[in-house]
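Left out: one protein chain. Kept in place: all the others.
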């Protein structure tokens, strides 16, 4: 990682980032790795707003944001990077306005569109790490599939009502179709499909619009996503070269964080539960042994697999 | 709580708060309780900024903010309610500027001062619930003492480097000096001194300025504080009248949340640990059996106890 | 409800079952249930997760929408099953034989944001 750390910090960077640089485990090299990193935030809503605030604040150098929606009044109880005066503006532009005020140093790249099978690889290929801050299963499977193919680490979170979930996928990335490595006994990192092979039936799907959402719950998950992304980039965990000759660096035990803010109970009753997930699945459609026959970038762009059908959505409606 | 819920919501309120109102356990009455609540946020820094965003977003009707500092560049990696263009402005004014954009409906009350023994009771008495978002022990003991005397619930959080802590105190409030209630077998709610009777020696105290702070860690704690405050106010937990005739409503088991974001470990290694705390302490200086002899509002205002001396600080410097 | 109370002389297993992510609404809106279940099924085979899922549908579910929990006698897609805080894939999935004091968590996968 030498190329990431071979310049000095500017005076402005020193002043702005000093409080996080002096934390044990951070430091100048970690800060330069953040400054040289490119992060894509897909979704500028309840997860994406707080995640973006802290990723921008920490000094990630290039920040792309994808969203095709405009700001609405009903977003504002939880989407804290927008503003009442920016209702009607594209969410991406509204959030970047806020982020530029917070930290003018990073490059902000607006993607004024929903993520689609057609544009996904083009957009995702420009970044080092992806945050899935979307709100529907079809887009979640699409993002994961493209991240597998492009070998990008993915920090995925979701939240509905008073519950939240968070998991780090594809980190460090391993090429598609490789499910065991000689000498590596620990599990290889799973993709979204390894953890959740099939989407729920449409009757069991709920969005924040239909089911409601507590602002602080989705906010906690968004900040937690930023925390994972910053640690991965600052420490170079996405670059751990587990394909190299032995001795192999250990992989990270896959896990899922489950947050439950219990409105039926009193104060201090929220629970955080971390559960162990399985690693890369040999039978995974996207990353398993036979996956190169199922999934390619060209196929995705031409409509195979059909994500809307897979998630039984009316095919016109894939919103972030 | 009838007086809190005997009007309809306006159309604007309905639109703005609909997504949280439809969450099971919330609803119209809960929303009106939030709108009729007054919350004081002491400290407009790393905890206060995210806490204030979500408290304003959720529609708490009156929001007071106390801070005597101005915005600095080195704040901005974590104090996401400020902006580079507002460097040099009072933090309270900067944060209120941001909050008014997010939600213009609440009344925002600026307190452009550090909290002091002289002004604490005057300020705190105007509110229903207090968030301690400060950064030094002397102010933390002062806030808790005044909250005991004025019977205000207190949501207290703290964060340094990669660690965070959160606890709900004085909820529901019980008058000073009462340490047992006939027929109530569960512990009465503790105050800050019940949990932490003595401050650490000055050599063991570290502030975010000296020791550093990871933005997402303090951000998680700030949002968690907002989550506790919103639940307490929306559900009326601070009004549970445990002094009434039996059958008594059960009190809430006191607990402390310990968050650890481990920079030495890989992704998904952050831990959340909730530990059981003792209840109100019979020997507590501030709320125990003999506490009315130790602690009065008049005494505090006249300089007894001496908080700086208690925390061994040079007495001139009590900053938020 | 014939299965709900094991015959007094039949061995039982004490377990806790947790529901999260909204599934608790199907089970009296209660997140944690301490249960005593029969140690063997009707064929005298040790009680497995598959047996537990059937047992929960017959004895614990209070919501008529059983398709929110099972489809074709298997747990529906979009529900994770955790055995003592590990993905059931690591433990043998439906064939896992329940042990005393096991904790089984059913959690609905979330997609919102």
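First chain written, first letter: the chains are A, B and C, and each begins at residue 1.
The rule we apply is simple: a contact is a pair of C-beta atoms (placed from the backbone, for glycine too) under 8 Å apart; a residue touches a chain by one contact, two chains touch by 3 or more.
Everything numeric in this text was worked out from a predicted model, so none of it was measured.
Every visible chain touched by the undisplayed chain in the complete complex is listed here: B.
Residue in contact with the omitted chain (choice from B:47, B:120, B:150 or B:300): B:47.
Between the chain not shown and the residues B:25, B:59, B:81 or B:137, the one that touches is B:137.
Taking the complete complex into account, B:200 is the one of B:88, B:175, B:200 or B:303 that touches the chain left out. The hidden chain makes contact, of the residues B:157, B:174 or B:223, with B:157. Although one chain is not drawn, its touching partners on chain B can still be listed: residues 43, 45-48, 133-137, 140, 157-161, 163-165, 195-201, 203-208, 211, 213, 218, 256, 258, 260, 262, 264, 273-278, 281.
Rule of thumb we're sticking to: only the chains that are shown with their structure count from here on.
Centre-to-centre spacing of chain B and chain C amounts to 40 Å, using the average Cα coordinate of each chain.
With touch defined as above, residues shared between interfaces to two or more other chains in chain A number as follows: 161, 208, 211, 213, 264, 274. Not a single residue in chain C touches at least two other chains.
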